[in-house]
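Remarks on the structure that follows.
Yeah, one chain of the complex is gone here, protein chain that is, but the others are all in their spots.
== chain A ==
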């Protein structure tokens, strides 16, 4: 039942965890946020996601849903009466939204992560070029999907906005660390405006970490020696 208790197992710094939290906020669904300690996994997490042992996990009446984008669709479908649809209305537009969300997870985010891990100028330049290529594709995707409206999903924040927007804090941290802009008014004018709208949305603001706080955290975790 849509009225049953909702919990999210996650961590404040994880962009993937942000996705279900934004979705629940958009549908005005109250939930308990169970934070994992960095470096250790709780019994509940291991029990709820035995296959991957990863966050986020949504627990709805204690039944687990795993994988952030899958959780977002589940929230959209379960609380469909509580807010506008997070996916476009036509099957074709839905396929496009899902395509870009998959691209972001499979290609775009891994290359963003590589910037922070890159060693030496050569490697850094190469991964930067990859990210910028991706941003150019996403700039065009935004124009195609939004059709003049404020978000990828149109009038309201939706699945693809969430899938991409959750990385904005990490993107800002990467920009600071590298000393170069990745999303800005010159290279990606539409995305630049969209990013501001997204981050200022009341459903997003409470769960998006401050860039400075995240930068401190990033220093800590990237300082750890690799296994």
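Rule of thumb we're sticking to: contacts are C-beta pairs under 8 Å (C-beta built on N, C-alpha and C of every residue); 3 or more make two chains touch, one makes a residue touch a chain; residues count from 1.
In this text, contacts and distances are computed from a predicted model.
Q: Between "Gem (nuclear organelle) associated protein 7", "ORM1-like protein 2", "Glutathione S-transferase" or "Mitochondrial import inner membrane translocase subunit", which matches the UniProt record of the unshown chain?
A: From the listed options "Gem (nuclear organelle) associated protein 7", "ORM1-like protein 2", "Glutathione S-transferase" or "Mitochondrial import inner membrane translocase subunit", the omitted chain resolves to "Glutathione S-transferase".
Q: Check each of A:25, A:48 or A:78 against the chain that is not shown and name the one that touches it.
A: With A:25, A:48 or A:78 as choices, the missing chain is touched by A:78.
Q: Considering the whole complex, which of A:11, A:116 or A:137 touches the chain not shown?
A: Checking the options A:11, A:116 or A:137, the one contacting the hidden chain is A:137.
Q: Just checking the interface: what residues of chain A touch the absent partner chain?
A: 51-52, 60, 63, 65-67, 70-71, 73-74, 77-78, 91-92, 94-95, 98-99, 102-103, 137
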